[in-house]
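This report refers to the structure that appears directly beneath it.
Of the protein chains in this complex, all but one are displayed in their positions.
Note that the chains take the letters A, B and C in the order they are written out, and that residue 1 is the start of every chain.
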């Protein structure tokens, strides 16, 4: 029983997520202790400067675009915000 | 009155039309005394070798494609037959 | 803007020339279509006849359509023999905007295939064989075959 709890605590401490803001979003990367994208949404929504970018940016986890916040994160995962694009 | 008749005969004698067969139709040009495309159709339909080409060829008068046989011809006009095309 | 060549086209050279001709015309999109002779059915190459008077008026009408949309068309085609893996056809659209260019190159190439007075022959065993089965009767064909 004790072992189980320890293991839980360990995994919790280790869940460090890197959040990157791409292209024109002028913001340094963050290192956050979060377990899923819902937690990330709550944190970023408190940052007034990001509010417009949150509305128009796509989200990638480990360089794969995601279509829902129901996405668990594990230690070392990278989340990227991609604002509106215009190649060519 | 006499003058009018003469003029008619003159214009009739002068209506020489050149008929050209383009691309793969292996036939020398013709010089025909005809007044319209209906006369041309009648003449060419008597040429067995042309029967397939008549079915699948477009017709141009003086290098403009025509969409009807109701087309009078005047002396010096050129009629061209254009078989199926395949550029590129 | 319509260029006819004896034999195969020098594609890199033509694409470069056209690009440079329009270098300062302020067109945002340049879309060439390049047609190359494919190896199939044991052919050695293709050969082309062109009837220039009607090709010229057909092309002039398309140039007018392009102009109405602020675009420009260029076209090059081979006369005579073009061997395997050589190119015989280039069409290109220059336009301020990409949608116009993308739609125009498609419509132009399709109408070219259906209407341009060019005849194709397979070169096979040293002979020139009319490619009837791949050819398209021009719209309105058959007028002179109708019996009264």
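Of note:
Here is the rule we use: contacts are C-beta pairs under 8 Å (C-beta built on N, C-alpha and C of every residue); 3 or more make two chains touch, one makes a residue touch a chain.
Computed from a predicted structure; not experimentally measured.
Shown chains touched by the missing chain in the whole complex: A, C. Shown as candidates are C:1, C:15 or C:83; the residue that touches the absent chain is C:15. Counting the whole complex, the residues of chain C in touch with the unshown chain are 11-12, 15-16, 19-20, 23-24, 26-39, 85, 96, 98, 101-102, 105-106, 109, 113.
In the full complex, chain A contacts the hidden chain through residues 22-24, 37-38, 40-42, 44-45, 51, 54-60, 63-69, 80-88.
Throughout what follows, only the chains that are shown with their structure count from here on.
Averaged C-alpha coordinates give centres for chain B and chain C that are 28 Å from one another. Measuring from the averaged C-alpha position of chain A to that of chain B gives a distance of 78 Å. Annotation: 53 Å between the Cα-based centres of chain A and chain C.
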